[in-house]
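Sharing a structure below in structure tokens format, with a few things to ask.
Note that one protein chain is taken out, while the other chains of the complex remain in position.
So, chain A:
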């Protein structure tokens, strides 16, 4: 039986460093090639030596597919393609291709320029890597080679995030990447058709969470900001540059527009500006509202949000500032925080999760006195708020996707083992399908039962259809006659005549005969004549011929009479029928006419001349 093998090199029972190997129908595909945020050593990148110890990866991989531009999904790409060595195609969507190098370059700068690491990929490597990228469009089927085809579906999550369907013959795998089943202010919801893949590889970040409606969250957020602004306070929102930042920008921008507010909103510059440019370009990847209104006004052309300058932080009056990084551990957001922390009118809103040890984590836990470097302390008087704006599917969303795609098997990645366990149980219970959750390096194997397509000649099909009763019932299998020819890797179903012709064989006639003895004093031709007239009267509706050579033909059955040498009154009746008749008799498929004829003949003879027959 053919098998599909899935081996996660990263993101198996873990979050980060997504890299999954899939072997399907003799093809090897790498899904995502990410880095781990938590490590700074070799564990940062997936272990490519699993694929090959030495030598280039090109021989082992047919293609690489990147689902979206987050670094834990594409961070190791230049390392793999340039330093380990891979020259095959890399597939990603257009927005991902546009934004991915910006983030990679930023990542490189921080690692090499700031932390001073050596033996890291260079800017040139990023460029070279991006040259190998083949862009994908949504719902476009791309032929990687003759057999392997891939197709991208919308995934929500971030701009350009895609789910991919990989198909070889009739076997298929769907990889979701990260996805979001609830639409937000700038992205739509993930969608897939009922493609019934053999395996659905899904992320499971929020496997044990069912989230509240997004409206409550949004309303809370806006209310907080609005109240603070009305009080004359300043609001700091630490964000990571791409993804949720745009969501919050849109949210505030539309709110400002609606409520006619005048307080300035600033965005700390940097890579965001470049990225925002791409957001403006890829309108087709956004949600309904932005797509519909961009002709009048592109929503990413912010009217109220302006670039931030360091000196603005000291300006009097209310303002909202988006600053990077998101966990308040360094950079501009920390500087601004220090400036504003002393005033209780101000507010900081943390829109995401903060790692332990960062200032963000400390203040979220209610710490009001912070020790800064240089033994100084900082009194935190400003309000601290937490708002979760995550763009992953929750448990319900995952189930909804499974319901949409109807896979035969499930495979969970990109989540914690304990949480996966719960979801696995649920999936197996609700859908009664197998669910796998391999750890990194473990291989999950799924045997498939692919259907083998066979070409059938149109004539044969039409003939069979004409024979059948009403329309074929699609729910029931139906037998038909033909010859299966396997020739040069292709299968063909043709009529037997054509098969004979093609193979250059002669047709062999196979006939069955049966002798029946009966007592009849008449001469041979008379007996035959009597049988003929009798059959004629009994078998109405069948063609019965009396041939001049002393035989009677009933359809294709031949009847001959000969008298035995010793006793002229003992006549031997010779019945002969072809193989097909017998065949039909056994299978009783298309018509039982001939069989009926034969039986009738026998009965007729029996009754007339009352002789035992032994058929």
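The criterion applied here is as follows: a residue touches a chain if its C-beta (ideal position, glycine included) is under 8 Å from a C-beta of that chain, and two chains touch if they have at least 3 such contacts; residues count from 1.
Here, contacts and distances are computed from a predicted model.
Going by its UniProt record, the hidden chain of the complex is named "Integrator complex subunit 4" among "Proteasome assembly chaperone 4", "Translation initiation factor eIF-2B subunit delta", "IBH1-like N-terminal domain-containing protein" or "Integrator complex subunit 4". Note on the undisplayed chain: of the listed residues A:258, A:375, A:487 or A:540, the one touching it is A:258. Annotation: of A:66, A:189 or A:516, A:189 touches the absent chain (contact as defined above). The chain omitted from view is touched by exactly one of A:301, A:430, A:455 or A:526, namely A:430. Interface note for the absent chain: among A:168, A:395 or A:575, the touching residue is A:395. Contact with the omitted chain, checked across A:294, A:312 or A:386, is made by A:386. By the touch rule set out above, chain A reaches the unshown chain at residues 182-183, 185, 188-189, 191-194, 208-220, 222-224, 226, 254, 257-260, 287-289, 364-366, 383-386, 395-396, 399-400, 403-404, 419, 422, 425-426, 430, 465, 470-475.
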